[in-house]
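Note that one protein chain of the assembly has been removed; the remaining protein chains are unaltered in position.
Labels A and B are assigned to the chains in the order they are written; within every chain, residues are numbered from 1.
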Amino acid sequence: MSLLSVRDLTVSIGATQPVGEVSFDIARGETFALVGESGCGKSMTALALMRLLPNAARIAGGAIRFGGDDLLVRSEAEMRTVRGGKIGMIFQEPATSLNPVLTVGAQIEEALRLHAGGDALAKVVELLAAVGIPDPERRAGEYPFQMSGGMKQRVMIAMALAGEPELLIADEPTTALDVTIQAQVLDLLHELKTQRGMALLLITHDLGVVARMADRVGVMRDGRLVEVAARADFFRAPAHPYSRALFDALPENLDPPEQKSAPAGRQALLEVRDLRVHFPIRRGLLQRAVAQVKAVDGIELALAAGRTLALVGESGCGKTTAGKAILGLLDKTEGEVALDGAPLTGLVPDRMQMVFQDPFGSLDPRMRVGEIVAEGNRSVDIAGLLEHVGLDAGMAERYPHEFSGGQRQRIAIARALAVNPALLICDEPTSALDVSVQAQVLRLLADLQARLDLAYLFITHNIAVVDYLAHEVAVMYLGRIVERGTTGEVLRSPRHPYTQALLAAVPKLHGEPGEKLLVPGDPPSPANPPSGCHFHPRCPHTTTRCREAYPGAAAISDSHFVACHFPS
Amino acid sequence: MLAYLIRRLLYALPILIGVNVITFALFFVVNTPDDMARMQLGVKRVTPEAIEKWKAERGYDKPLFWNASAQGAKKLSDTIFFAKSVRMFALDFGRADDGRDIAREIGLRMGPSLAVAVPVFVLGLFAAISFALLLVYFRATYLDFAGVVLCVAMMSISGLFYIIGGQWLVSKVWHLVPISGYAEGLSAAKFVILPVIVSVLAGIGSSARWYRTIFLEEYTRDYVRTARAKGLAERFVLFRHVLRNALIPILTGAVVVIPTLFMGSLLIEAFFGIPGLGSYTIDAINAQDFAVVRAMVFIGSALYIVGLLLTDISYTLADPRIRLQ
Partner (left out) sequence: MKPVLLWSDALFFLLIAAALAGALWASRIPQLRQSWRKVGESRTGMAAAVLLLAFLGVAVLDSLHYRERLPGEGENYAVEVRSALDALLTGLRTRTERTYSAPLATHSFAKESLDGEVGRDFPRLVYGGAHLGGDPAGQGTDLLARTVQGLGTGLLAWFALWLALAPLRRRVPGLAWHAAFLTLLGLCLSAGVVAMLAQGYHVLGTDKVGQDVLYLTLKSIRTGLLIGTLTTLIMLPAAVALGLLAGYAGGWVDDVIQYLYTTLNSIPGVLLIAAAVLMMQVAIDTHPEWFATAAERADARLLALCAILGITSWTGLCRLLRGETLKLRELEYVQAARSLGVAHARILARHILPNVMHIVMIAIVMDFSGLVLAEAVLSYVGIGVDPNTISFGTMINTARMELAREPMVWWSLAAAFIFMFALVLAANLFADVVRDAFDPRAAR
């Protein structure tokens, strides 16, 4: 008999139905992944299982049976023994999901007292150790803000485990985390699940995560469950057209752009030499700068017209700061940015433009699309430009809030193109988009490059996107470039241990569950970087030399450079 | 931490100087001492001699900033600015028009002011937080709705009516406590009780409603969902999680007024005949005693700045995010 059995579950908010007639089962010890794009109702389904829906939403029909027990007829008080006791839950944002003014120990203890009892403090330490938090005695007395994102998610997991639940619901548990940390947390979840014989309901948008974790898969779309299948079957031959569309939209499955093999070896359009951006840390009586956060600490880049250079790295590595400093939005501390060989001192609006990450924050809500597009160049042909990026000319009279994320990103691209720049700095332009929309925007970018001979400096953390679009790649770690080369060189034969770890941490569609690949620990703070090679505390090959000296760039080929003492 | 406090303290100094300059400008630059004299002595029948005499009595007969006729340092110190403004930093406020020493008078009157203001502060805060908690616990019910309506209605009534209504009902109709007056020691209670109740009632509407919104905003945070997912009962979610977070802005926000409690309340003290600093100020305003008003402005600002300082300190104590960084 299955542990959880959901039949025709329907959730309504007013007249709308975010979840409609969803039915699935989860067996004991099984991992069931619920996949879908944003707004498909997967999180709402999870909250409905716990009966924790927001005030406006209510369960309009169906049945939820847990271990043979109908959860929908239980009283609120009985439901509380289920929450945390029988079913644990962790959320997407570890940063906000913990109470900021209580120590993590107190928060775990609270869950223990509700569902277990016994020697609470010893158990707290035990749980923290179980989720892989080093020095658990000390950490139990700390507040959430003193921990990194990955650590906070581990604490969340420890808290959910306190009641020894039979089912753990993980709602996008790694979406807010970097890819190396994601790998750690996914491994931890898999390990705990196997150890404790717990069932896992994993909610995610990432097919790679599904491939890595799930036993069975459910695909949701517009509140409906359109396909349920075993993992092997699902990845071999997805049955539903929507599932197939999801696979086809993945960057690794897109047809490569025509221009991809095009002009190498042209003269550099953009040259960045020894770029540094430091922010002072002010302390003490007179607020003197006692130290520097070296957000960007001496990077070298070169990019030719019509080509794409991807700047890759995890959050906090300084890639966005570097982009803004190159554009001139931020003052550089040192170094030189040259365009067509001429050093720049400020913004050059007609040559270099930027496309930002957040499609909702990058358009002024009080301006018409036409005004937005023409902001940099008032004599531009608005209609022509909008059609150029795949929008209707008639949309010029409308306001941004009427558009979807993908359309907004097209508007932002049109705005940047209005001034006919030679170089676009794209700061994670697709990371806030669903995978199908991401595919369209990527195709548009590739198409524009071919037609307009544009150069892209493409800032991203998404390796698959890099593989699709970029000619060259530079990998950043803690403000410095650790490896750069052509896309083939860096992605196919990475030489730096960090690049290797980064690539290995990306969940693969055809991987096996529970595959082991790890970089331990969290990235250090740029305010206080480790001595010698920045990566040495997490590197598997560390020697004394690594601890003492930062490695210079070693050339592997004409185009491939690695900053490592022992390029493997 | 210590460096931080010292820095805050140093930051307070220019503000105090700024206040001093503003007050000086207000009292001596907008109007000349001659204007003041003419006004006090009656505009029509005033002789130049009378004006000179009035000014000399009060020390307003000196130059404003620079005394060219004096010797040495006295060129600076024997001026109105120095005598009337700079000396306030040393708590030397001069004499009131009735000849009494203002600093001494202030010392005498602080007690009665505090006797009313402290209970009002403590009870008011307690009552408003409790009421807000009640509304939040029953949020989105008719009780909550009725409570909010009551709050809005209560804050739409002028404080004057609370006082007049309270005096009329409690003192005149029910004869429970004297209508106004004050006595030293324990017997002050019967004079203080009515003004305290009236003040608390007058303030509860707006503060309870405000605290309610703070609580409700805290309810939208993710950690509340986490607490519920643990299986925590609603009252524990409120008291252990929401209250603790919401109290940080509420209490630290309240701290700023603690020092200014010394100043008393103008309105309450005037109505109930409490011989505190509030009624002192009002009497001075009505008698157009410039020296007293000036002194009160300065003290009020200084106390407010102390309040800002206390707020900073209480923040660092209450919020672990600030305390430990």
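Convention: a residue touches a chain if its C-beta (ideal position, glycine included) is under 8 Å from a C-beta of that chain, and two chains touch if they have at least 3 such contacts.
All of these numbers come straight from a predicted model, not from anything done at the bench.
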Candidates A:45, A:204 or A:353 - the one touching the absent chain: A:353
Touching the absent chain when the full complex is considered, from B:155, B:170 or B:188: B:155
Residue, one of B:15, B:110 or B:170, that touches the chain absent here: B:15
Of B:35, B:98 or B:234, the residue in touch with the unshown chain: B:35
For chain B, residues in touch with the removed chain: 14-15, 18-19, 22-23, 26-27, 30-31, 35-36, 38-39, 43, 152-153, 155-161, 164, 168, 172, 217, 220, 260, 263, 266-267, 270, 281-282, 285-286, 288, 290, 293-294, 296-297, 300-301, 304-305, 308
Touch residues of chain A, complete complex, unshown partner: 324, 327-329, 347, 349-350, 352-354, 356-358, 361-367, 375-376, 399, 401, 412, 415-416, 419
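Here is the rule we go by: only the chains that are shown with their structure count from here on.
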Rounded Å distance, chain A centre to chain B centre (Cα mean): 51
Contacting residues of chain A [partner chain B, same complex]: 50, 52, 55, 77, 80-85, 88-89, 91, 93, 96-102, 110-111, 114-115, 143, 145-146, 156, 159-160, 162-163, 283-287
Sites on chain B touched by chain A in the complex: 3, 6-7, 10, 140, 221-223, 225-233, 240-241, 244-245, 248, 319-321, 324
